[in-house]
Structure formats: C-alpha cells, structure tokens
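Omission of a single protein chain aside, the complex is shown with its protein chains in their original locations.
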Amino acid sequence: MCSAVRREPDPAEAAATAMARHRHDPHELVQVLIEVQEACGWIPPPAIDCIQARLGLPRARILGVATFYAFLHIFPRGRYRILFSDNITDRMLGSEALLQRLCRSLWVERGRVSEDGLVSVDTTSCTGLCDQGPALLVNGRAMGRLTPARIDEVAEKVREAVPLEDWPAAWFRVDDPVRRRDALLSGTWPPGEALRAGLARGAEALVGEVKASRLRGRGGAGFPTGQKWAACRDAPGRTRYLVCNADEGEPGNFKDRVLLSTAADAVIEGMTLGALATGARRGFLYLRGEYRFLLAHLEDVLARRRAQRLLGESILGHEGFDFDVAIHVGAGAYVCGEESALIESLEGRRGMPRNRPPYPVTQGYLGEPTVVNNVETFASACLVALHGAKWYARLGTPESAGTKLLCVSGDCARPGTYEYPFGVSLREVLSDCGAGEAQAVQVSGPSGATVPAAEFGRRIGFEDLPTAGAVMVFGRERDLFEVARNFVHFFAHESCGFCTPCRVGTSLLRNMMDKLAHGHGSPYDFAEIERLNRLLQVMSHCGLGHSACNPVLGTIAKFRPAYQRRLAHEEFEPAFDLDRALAAARQMTGRDDAAAHVREEEEGTA
Amino acid sequence: MSAPTFLLDGRPVAFAEGQSILQAAVAAGAYIPHLCFHPDFAPHGSCKVCTVRVGGREAAACTTRAVAGAVVESDTPALNDERRALVQMLFVEGNHFCPSCERSGDCKLQATARDLGMTTPHYDHFYPDRPVDASHPELLLDFNRCILCSLCERASREVDRKNAFALSGRGIRTRLIVNSRTGRLADTDVRATDRAVHVCPVGAILPKRRGFATPLGQRTFDLKPISAVADSSAEIEEG
Partner (left out) sequence: MDAPVRKLRVATTSLAGCFGCHMSLLDLDEGLIGLLERIELDRSPLTDTKEVGECDVGIVEGGVCNAENVEVLREFRRRCKVLVALGACALNGGLPAQRNVLSLPLLLQEVYRAEPGAEHGRIPDDPELPLPLDRVHPLHEVVRIDHFIPGCPPPAEAIGAVLGSLLAGEARPLDPALIHFD
C-alpha cells in the first residue's frame, strides 16, 4: 500500500477508488488526498480533476488543502521519499551524518528529487520513535534504530528499485519498551469490562464519577475531563461527536504510539465510555500520519470489538447505545494536535486553529458539540469506570490525580515509556532511566519547560511540571543553545501560517537563532530575540505561536552562557557572510584580487 | 433601553449583542488599526493588527466579543509598538516596493504603517520569489504585495459565489492561489466588477489600464491619515 510503485497507477482511478471508499463525502477530502498520494506517490492533476468534479469542491480549495500537509505533494517527489526525523534526540544520535551519508550514496541533494525521479531525501518533524532513533520515514513507513550499515542497505534497495514491500520486514519493526508500569499499564481487564462497569453506573453517574476522580486531560493542558464531558452532553445540538486526539506531534512524545499498539482496547473502550457519558454516536480517532503503521492493527481491534458488540448498534445489548469509531489519518501537520485545527482537518480543510469561543464542546465537528480528548485520557477513564473515583483520586497528588506516561529519550541508558503516579520527581525518573550526569531535561516537548539540573527535584504534575509526556534528557556535553535552535526550527516548520506573528515571527526567530549559530551574533540580536519572543507570546492566534518562544526563553533564563558564547561580536553584524556574498560574482568574473573580497571587520576600531 | 457600551481608551462605545469589539468600534466610527477585517465579512482574526488589551490580556479586537462595561485599551504606546512590529513583518515577508505600486496612497498596509509611525521595515527581508500573473485581460495579480488577509477569498465565496481565490501552502510559504487548472487568473471566472477584486486592502489585485488617474500625493491617505478616514474599513476606490 505504501510501496514504491511497480506500475504507474491511473490517478483518476486512484481518486475514484478513494472517494468511493469515503462515500464521496467532501468532508473526507484529507483522507481522499492521502489515499491518492499513497497510490500514486503524489497527487497528479488528473486526480485533482476527478476529485473536483465528483466532490464538487473548488480546485483552489483542494490545492489549498493538499499543500498544507507536509506528506501530500502536488509535484512528484520521487518513487522513494525518504524523510529523516529531525528531533533533537535524533540529531544527538547522529541523524545528520546518516542523512548526509544517504545523500552522498544516492547522489542526491537534500530536499531535491534525483534527476531520474527515483528518490528524494529530506528531514521531517519528530516521527515519534525517540526511544529507538535515529529514525526515518520511507514513503510514510517508519524505520528506527538506523545505523550507517542500515543506511547503506537502504541506499542499495533504492538504487535497485526494490519495491518497498520486498524490503526486510525487520527494518520496519517498531518496539514499545515499557520500563515501568503503574495503574494503567499494569491494569489488564477483558475487553468490555470497563464498559460494563460504566453501564452499571449509568451515564449520569459515570460523568459524576469522572468528575469526582479529578481526571484531567493528558495532552498537557489538563482540562478536567468530567467537566468537558458534561459540557458536551449539556450543549444543545442535533448530535454529538467524540474525538480521540492521537496526533501526537509534540517532539519527544511517543506514549500514544505505545498505548495504541499495546493497549488499543483500553483507548477504544475509554472512547466508548465517553460516548456513553455524552451521548455521542460517532467517534473519530485522529491518527498522526507518522503512525500509519498502526492503522491495520487498530482496524483489527475495531473490527473485533464490533464483533464483540462493544461497538456498533446496541452496545452490549443496551438499546439506543450506539457508537462507532472511524480512524482518520493525518498527513504531517503538528498544528492539528490543537483540537480546533484537528476538527478542521477532520472536516477536510487546512488544519488551522479556529477562533474561540465557541469551543468544540459546544460547536465542534460540523458545528455540533464535540469532545476532543487525548489517547491517554480515554485509557485512564477506563480505570475510573472500573475502580471508581475514590480509588483513582488516591493515585497521584491533590492537583493531579492518577498516573502519567512519560516518554524518556536522549542521554540515558534506558529510553522508553515509564508510568508513574503524578508527583514523581525528575530526579527519580532520571535515576530510573539511567541518565547519569544530566545537565537539563526538556519536559513535555519544545513547547514545555527546560529544567536545569538544580531543579531536578521538581515534580511531574499540573501544579509544577505539566507534561504531554516527553522527558528529553541532555547530558553534560550537550549544547542547550543548539537544543533551542532545533526546537525553533520545528515551530517555524510547523507554523500553519494563519496569523502574522507566528507565520512571519517563527521564521524570523529561526533566522536569528541561525545567525547566532553561524557566528554573526551580537547583543543587538539578543535583544531582538527577546523582543520577538514577547510578540509571539502575546499576539499569536494559538498555542503554537504562544509557545514557539518557550525553548528560547527557557534556555536564555537558565543557560545564558550558551547564548553569551554566540554573541561573537560587540557591534551589529549582518546575518550573512559578506565575502561569501561575492563568491558568485568572483566565479563569474574569474577575479580574486583584493577588491574582489570584503575584509573581515576589525572590532573596536570605531 | 439604551444599547450596552464598553470603554475604548476611556470613551464609551455602544454595541449590539454579538458584535465584536472591532465591529462595534468601526460602526461607531472609532479607529482601531486593522487589515484583514471588513465589516461586510465575518471576522477572520489573522493579521492581529487590531490586537487590543482587554481583561488583562491581549486579544484580537475583531474576534473578541464586546462585553458591557469592558475596559479596552487600544491606542497605547505598547500596543502600537507591537502593531508596528506586525506591519514590519508584513513588509519584509512580501516585496512591497511602494514607488512602483498603483495602490500607493490608497493602500491600507502603507497607510497603517504611516499611522503607526513606521519608518523602517526593521527586520531582514525575505525577498520571496512570487511571479506576477498578468494573464487576465482586465486584472493584474501581483502576489508580491499580498498580505494573506484572505478578504478576496471571503468576498469571492460569500458575495461573488465564485471561490476564485484560496490560500495554499503553510507557514512562511503560505500563498494566494486562484481557482483554475492552469493556476492563471485568466482561466478563472473572475471579472473586474467582482467584489473580491475591490476588497483587496493592498495592491495585489488591480484593474488594468487605469494607472495614476489620481496623482501620487493626492490620494485617500495622502490627504488624511487612515485613523481619520471616517470609515477606515471601506474599500478605497481610486478616482
């Protein structure tokens, strides 16, 4: 399905097949485009003709959607499209050298398609394999544990044009190392048991129980789950929807991957409990494109649960309790992790965050009341249904009930998933994962907090360090400026482009960090960065822009010497190398005399 | 019963239930700088130039609902500094070469920049490569000047019923595109009389063969600053 193509498929046919599979519903545009991309390796104009005619959508709108998502292409990108995960943890494991090795080996320039149309090599945002990096995607299929030897083997398969389905399956194996289990991951119950417990309580009591359990959203923001369910249930609407946000795009996070691959039943069961509580009849699981390898497994779980009468009509024989889940796949857009952008994407649009209010609980998918919860939140709701609010609320801390899955990566001996009751200190986590002498930890991801060693006594929880899950460990020798620069590049790449401050500001911030990195920095630039940070924080439309400066603010506050080192000049310097800016002219004229160069400016002569 | 009011820089502004701060301000003839807003269309909230301070935090006035008794700060040095920075971002993001632009003097980006005391684009320029589309017999489409406000997209959809324009790409690569297989304006159903053409606040969509009917220096915002033009949201027609 994801393979390099053996024969050219007919684009119109591919589009027709995809549209038929999605009942010719224009809201399914993103899914249709993804399936055409899968079949053809890109989205050729005849496919767009076909979609335009059949779905009755303006061509410009289709193109607008297709060009929004990083994994969709309206120009050919090669039969093999290789994207290296570019999270800082991949970089720390040597991804940059591996990318260069592959480019050299295939005679292809990064970001370009090879002359023969065979292959393109580029980077992409974190693919969620930080516990087994460095990682890449080839035509959307995830490949971890890369080594120079594996890269050479990949190059050979590409050169010989071996179809992707004939590549060794072991290369695509994704492991899910769980290093510590607590209430959620050690809890095993037969599928349906939590649901039966919920039904025994009744919808009304279930909402009350979830409220009383003090379960809060596990995506990081921590909105009380029971309150959200009640608000959706009570909102006026013709129908209600439930969405499981598995668009785990925040770099350094991979717990949703682990949950969906090892505890999918708990996640779907939690969704079904949510449906019972809110009265929703349709649910979506929005799976990030990078996790497409989980799709078949998840479809199997859904099918089995339907057969077990745990999904579908009259669930467990309860007349009127109808609920089913459809999986929607993402296509490379971090911003879709924001709930209103996710809903836009579900509706077949560019994933741009909506103006709020109204919030999704009152006007979400197709304008109807919609609950959007994190994967881990749904799974945790099962524990509340099974064991009751009192039992659950005893876990964790007063502000943060329950347990939290942490995704540990970076400089440590045992990367992987760790489940702790809330309130665990970073020191304990670092000790358990064998971090040794860490100088800092990035908690939650680039939009989270940079915590220096002196603060390792701080605790995971909404009252201190809220987190989506990521714990990226940086050893003594790491340069925290480079960490922040990597994160700033991430935000610039993922800005949706809707609002001015984020669209332009994240790129300006990226350029300023690059300027410092390239040795052109002065105190002027430092002041500019601080000013831009404030602008992003107060003027941006959504959380992406608000938090784009967090890694910079955090590292400036806690690791100022890493920046001071970069301020190589006292006086303002251009962001570019003036002498190099003459290189093209020198080459064209064959000149190399003194006047054909710009001298290095002497400092302090002014 | 009199309409509820909120305070805009200390002056009461009446509003109707459901109006946003900017909608009410524009209706009352009070000026809050803005670029992507037009009273005939649903607020978009993307340019952020209308950001005000209300309830202890910054919020876009065009999408923030007016609330009775709210205290709204708009014309403050801090907010104007931030707005100026946003306008500077728009200047360096595109290629805004005012001396060659037929819209100069009638352009809201330029007028807003002047009003905010902007003397320099300040940031390093992106100098994007955005080829001009001169294919249409009646219209010129100069993407270099587009500020991605989406007013043409909204007007074409809601008034002209044509869907002639849309935004494509993402982030700093966001671009305006037109609705034709060739990607050329000539192959769309856009006409010079369309609302979408006239709603453009800058010189991105211009009628052909109507150059400099009003000399530079005598145009709308040459005569009056945008903050003093009675309806600062109205379309400015050259002539």
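Letters A and B mark the chains in the order given here, with residues in each chain numbered from 1 onward.
The working rule: contacts are C-beta pairs under 8 Å (C-beta built on N, C-alpha and C of every residue); 3 or more make two chains touch, one makes a residue touch a chain.
Remember, predicted model here, so these are calculated numbers, not experimental data.
Considering the full assembly, B:110 is the residue among B:51, B:74, B:110 or B:180 that touches the omitted chain.
Set against the missing chain, the residues B:101, B:139, B:176 or B:190 yield one that touches it, B:101. Along subunit B, the points of touch with the absent chain fall at residues 91, 95-101, 104-105, 110, 113-122, 124-125, 127-130, 216, 225.
Considering the complete assembly, subunit A touches the hidden chain via residues 524, 571-572, 574-575, 578, 581-591, 593, 595-598, 601, 605-606.
By our rule, only the chains that are shown with their structure count from here on.
Centres computed as Cα averages put subunit A at a distance of 33 Å from subunit B.
Across the interface of their complex, subunit B is touched by residues 45, 49, 58-61, 63-64, 67-70, 333, 350, 355, 357, 492-501, 503-508, 511, 531, 535, 538-541, 575 of subunit A. Taken in their complex, subunit B has these residues touching subunit A: 43, 45-49, 51, 57-58, 60, 63, 65, 82, 85-86, 89-90, 92-93, 123-124, 126, 148, 163-174, 177-181.
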